[in-house]
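Can you read through this structure? Questions will come right after.
Only one protein chain is missing from this complex, and each of the others stays in its spot.
Chain lettering (A and B) follows the sequence in which the chains are written, and residue indices restart at 1 in each chain.
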Amino acid sequence: MLGLNKRDFTLLLIVVALAMLAPFLLNPFPEGSAMAQFNAGYPDLMQKFVIYGIFAIGFNILFGLTGYLSFGHAAFLGVGSYSCVWMFKLLGYNVMPGILLSILTSGIFAYLIGVVSLRRSGIYFSILTLAFAQMSFALAYSVLSNPKFNLTNGETGLQVYSNDPQWLHSADKPDLPHLFGLSMRATHEMQLGAWQFQFNVGYYLCAIIMVLAFYLSIRIFRSPFGMMLRAVKSNNTRMYYTGLNARPYTLAAFVISGMYAGLAGGLLSAVDPLAGAERMQWTASGEVVLMTILGGTGTLIGPVLGSGLIKYFENIFSKINDSVLHSWFSFLPDGMEDFMVTIVHPFVGKGWHLTLGVLFMLIVIFLPGGLVQGGQKIRGLFTGRTEAEQAQADANQSTPAE
Amino acid sequence: MDAIILQILNGLDKGSAYALIALGLTLIFGTLGVVNFAHGAIFMLGAFCAVTLSKIFSISYQTIDETQTDFLGNPLKIETPYVEHWFGPEMGSALIDWSVPLAILFSIPIMISIGVIMERGLIKHFYKRPHADQILVTFGLAIVLQEVIKYYFGANPIPTPAPDVFRGSFDFSPMLGFEANSVIYPIWRLIYFAFSALIIGAVFAFLQFTTFGMVVRAGMADRETVGLLGINIDRKFTIMFGIAAAVAGLAGVMYAPINAPNYHMGMDFLVLSFVVVVVGGMGSLPGAVAAGFLLGILESFASTTWATTTIPGINQIIIYLVAIIILLTRPRGLMGKKGVMED
Partner (left out) sequence: MSKSNFTRRGLLKTSAAAGAGLALPTYLSAASHSGYTNAPSGSTVTLGFNVPQTGPYAEEGLDELRAQELAVQHLNGEGDGGMLNTFSSKALKGNGILGKKVTFVSGDTQTKSDAARASAKSMIEKDGAIMINGGSSSGVAVAVQGLCQDAGVIFMAGLTHSNDTTGKDKKANGFRHFFNGYMSAAALAPVLKNAYGSDRRAYHLTADYTWGWTQQESIAAATEAIGWETVNNVLTPLASTDFSSYIAPVLNSGADVLVLNHYGGNMVNSLSNAIEFDLLSKQVNGKNFEIVVPLYSELMAAGAGDNVKGVIGSMNWNWQLQDEGSKAFTKSFGEKYGRPPSNSAHTCYVQTLLYADACERAGTFNPCGVVEALEDFDFDGLGNGPTTYRGADHQCFKDVLVMKGKENPTNQYDTLEIVEVTPRAQVEYAPDHPMFAGGELGKCNPGA
C-alpha cells in the first residue's frame, strides 16, 4: 500500500498512530499526581519530539545509508530557522512560505558544502563538515549580526520586530505564526477526569509533516537509490572499480538530509518565531549524531526514538528539583526521605546531564543496535524468537532485493 | 617587529597546548582507531589533579578568632592548613604555593591508571565496534566524568596559580635590542612551552628508540602480523592508552595556572583537538604536533588588530578555514597515512 510492503506499511501506521495520539500517550499520569512530573504531553515538548525526529530521520538518510558521518548538520538546521524567520519578517506570519524557503535555502547550502566536503571520505569528511558548521556558527553569532548588515541578530536570536515590513500581513491574521489564519499556538484542552490533554495546532502541523517525512524516508530506503547508497557504505572502492561514480548519489543523499534538517529548522521557527545561533553549534550537530546512534543507526524508526529520548531527558529531568524529590518521598520516614533525596539528587535537576551520560553508556554497552534492538529484545520475549533470528527476519523483510 | 615576535611567542604557546592534547589524542584515535570523545575530559581531569592537590594541601583546621567577625556577625573561624601546622608556616605555605608543579608528579600515576582502567574496562570492548558506537560511549563517559567533577568542585572556575617565582612576565626586549617592555611574555607560559617540547620529545624518543616503541609502531602498521609473531599487542596498546592519558593529563596540569580549571574546559578543547589531529593527518604523530603549532601560530596572527580589520571575524573562523584549505589540498592532512579512518 502506498508503494510500501506490508511490514513497512504497518510501521508507517504505527508511526501515524503514535504521532496522532501523542497528546494521550505522553500524558499517562493524572494532573496533580506525583508522577505528573513525568508527563510530556504539553505542546512545546511534543513539537520538539517530532521536529527533532524529522532532523534525525534526515540525518539517518545520510549516515545510516551511506555511512558518511556529518558533524555539521546543525548548520542546515540553523539556516532553515533563519530563513523561516526572515520570511516572517518580510512577508508575514504565515508559516508556509517560511517552511518552503527553509527547505530551499538549506538545500542550496547543503549542496555547496556537500560538493566540497564529499571530496573526502571518512574522518576527513566529518571534520570538513564540522569546520563549515563551526564557521557558520561563529559568523552568525558575531560578524553577521553587526548593525550594518544584521542577518542573524547574533546572541539575541533573529526575531520579528514591529518595524519589519511584513508585506503580506493583514489585520485579520493572528500576530503570531499561523497557517492561513490558524494560529500555531492555538491549543484545545480536554479534561477527562483527572487527566488533562492538550491538542495543539503547531504540534499537529509538525506531526503531519513528520509522518510525510518518515514516509519519504521509507521510500528512499527501499528505492534503488537507497540500495545504491548502501552499496557506498559497504564498499566504496568496489563500486568505483565497477565503473560507478558514487559521488552524485552521496551528494544527493547529503542534500536530501540537509533539506530535512532545514525543514526541521523551519518548523522550529514556525512554532516559536525566534532563531538563535546556537542551533548551528557543534553541540547541536553532535546531538543529532547521538540521537541517531542511540535510536539505532540505519533503522527507520530508531532516530525518532533516539531524539525523543534525549529531548525527554533534557526537558523533564532538568525540572526535577529537591522540593519535587521531597514531595515524592514524603511518604517515607524522615531519615529515609532525606536519604532517598540524597541518592537521587545528583541525577536530576542540575544533574540531568549525568543521567543522560550514564544512559548513553548503558545503551551502547548493552544494546549495540540502539533502542531499536531493545525493542527487538522485548518483542523476542513475546514471540520466543531469539534476537538474532529476529534481526534476521527483519533483514529479510526489509531488504528483499538483496 | 615586536608585534610579530609577540604573536610568534603566543602561537608557540597556544600551539604547544594544542600539540600536547593532539599528541595524546592521536595515539588513541590516529593509531588505535578509537574515536575518543572523552579525551577532552581526560585533559580536564589532569587540570583537576592540580586543583585536588592544592585542595589537599589546604585542608585546614579551624580556630575561632573572637576579635573578628564573619559576614553574619558570628566570630570568625580562621582556617589554618594542616601542612602549615605540621611543617611550620614557611614550609607549609611553600608546599601550597608549589602545588601545581608537585601535581605533575602526583598526576602521572593517576592519569596512567585512569587511562588503563578506561581501556581495560570500556574501550577494549569497542575496538571492533563501529565508530558511531565509540562516539556514543566515549561521549557518555565524558559527560559522566564532567558531571562528577561538577558535583564535587562546582561549576565555577577554581583559581590555581603557579608558584610565586613563576608569576609575572619575562622581558625579552633588552636581548633583542628593543625598548623595555615591548616584548614581554609570562614566565609560566614559557615554562609551558618548554615542558611541552620536553614531553613531545620524550614520547617520540620512547616510540623511536625503545623495543616497546618499535613493537607499538609495528602494531600500528600491521596489527595482525605482529599478533601472529606471538607478541601480545593488546597489552602494549593498553599501555599506549595509559601514556596518552598521561600526556593529556600533564597538558591539563600545566594549563591550570593559565586558565582557572572548570568542569567543562575539556569540551572547549575537544572539537579543536580533533581538528588538529585530522589536519595533521590520521596516524601521524609528527603530523599532529606540526598541525598543533601551525594552527596555534595562525590563530595568534589572525587575532591581531591588523588581521581583524582586514577581514572582520577572521579570528573566529581561522582554524576551521585553515582546516578546510589543508584538507582540500592535501587529502590526508599534513602527514596522514593511507587507509586510516578513510571509510
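Following the convention adopted for this analysis, a residue touches a chain if its C-beta (ideal position, glycine included) is under 8 Å from a C-beta of that chain, and two chains touch if they have at least 3 such contacts.
All values reported here derive from a predicted model rather than from experimental measurement.
Set against the missing chain, the residues B:186, B:219 or B:333 yield one that touches it, B:186.
Residues 39, 42-45, 48, 138, 141-143, 145, 154-157, 159, 161-162, 171-176, 180-183, 185-189, 198-199, 201, 268, 272, 274, 276, 278-279, 314-315, 318-319, 321, 323, 349-350, 352-353 are the ones on subunit A that touch the missing chain.
Remark: the residues of subunit B touching the chain excluded from display are 2-3, 6-7, 9-11, 13-14, 17, 68, 70-73, 76, 150, 154-159, 161, 167-169, 181-182, 184-186, 188-189, 258-260, 262, 264-265, 268-269, 299-300, 303-305, 308, 315-316.
Going forward, only the chains that are shown with their structure count from here on.
Rounded to whole angstrom units, the spacing between the C-alpha centres of subunit A and subunit B is 34. Against subunit B, the residues of subunit A that register as touching in their complex are 63, 67, 69, 116, 119-124, 126-128, 130-132, 134-135, 138-139, 141-143, 146, 236, 282, 286, 289-290, 292-294, 297, 346, 351, 353-354, 356-361, 363-365, 368. Subunit B contributes residues 35, 122, 125, 129-133, 135-137, 139-144, 146-148, 151, 271, 274-275, 278-279, 282, 312-313, 316-317, 320-321, 323-324, 327-328, 331-333, 341-343 to its touches with subunit A in the complex.
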